[in-house]
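Missing here is one protein chain; the remaining ones are kept as they sit in the complex.
== subunit A ==
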Amino acid sequence: MSSAVAAKRLLHEYRTLTNDPPEGITAGPVSEDDLFVWEALVQGPEGTPFEGGIFPAEIKFPKDYPLAPPQMRFLCEMWHPNVYPNGSVCISILHPPGDDPNHYEHASERWSPIQSVEKILISVMSMLAEPNDESPANVDAARMWREKRAEYERIVRENVRRGLGL
């Protein structure tokens, strides 16, 4: 029952993203046979070391979406303070409300049914541009971002080129 609601909502979001795609974002189900697994491409924001890059990510939705948030994982090398080494994205919009162990996130920043895939992907783009140093998912990347910015940017640029097969 609830999974039918979720599928309906996902199809609706898919349609919105198809008809009115936000700049630098392409997203949709891997196959419409399973609306709960999506694949997205996110463009690296301009004026950042991610500029020019295209980053594929997998988005997995729970059966009780949109009550619970999806999970997002990059399917490429992603050297970023808020991305776990396995590619999982750690940003507040993907965190369920009322479940903030560290009390630095406002409830409004976290997941709620009024958010959407589009808003997640836009948040991820701004996360690429401005890492959140408060809750590093990749401590090594966070340290490098703080202390050796040039090296951090070099790694990111390398990954951008490698991702494009150059």
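Methods note: a contact is a pair of C-beta atoms (placed from the backbone, for glycine too) under 8 Å apart; a residue touches a chain by one contact, two chains touch by 3 or more; residues count from 1.
The working rule: contacts and distances are computed from a predicted model.
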item	value
Protein that the absent chain corresponds to, by UniProt name, given "tRNA-splicing endonuclease subunit Sen2", "Elongation factor 1-beta", "Multifunctional methyltransferase subunit TRM112-like protein" or "Coupling of ubiquitin conjugation to ER degradation protein 1"	"Coupling of ubiquitin conjugation to ER degradation protein 1"
Given A:Pro45, A:Pro131 or A:Gly163, the one touching the chain that is not displayed	A:Gly163
Interface with the unshown chain - residue positions in subunit A	14-15, 18-19, 21, 26, 28, 31-32, 41, 43, 52-54, 56, 62, 71, 73, 75-77, 84-88, 90, 94-96, 99, 101-102, 135, 137-140, 160-166
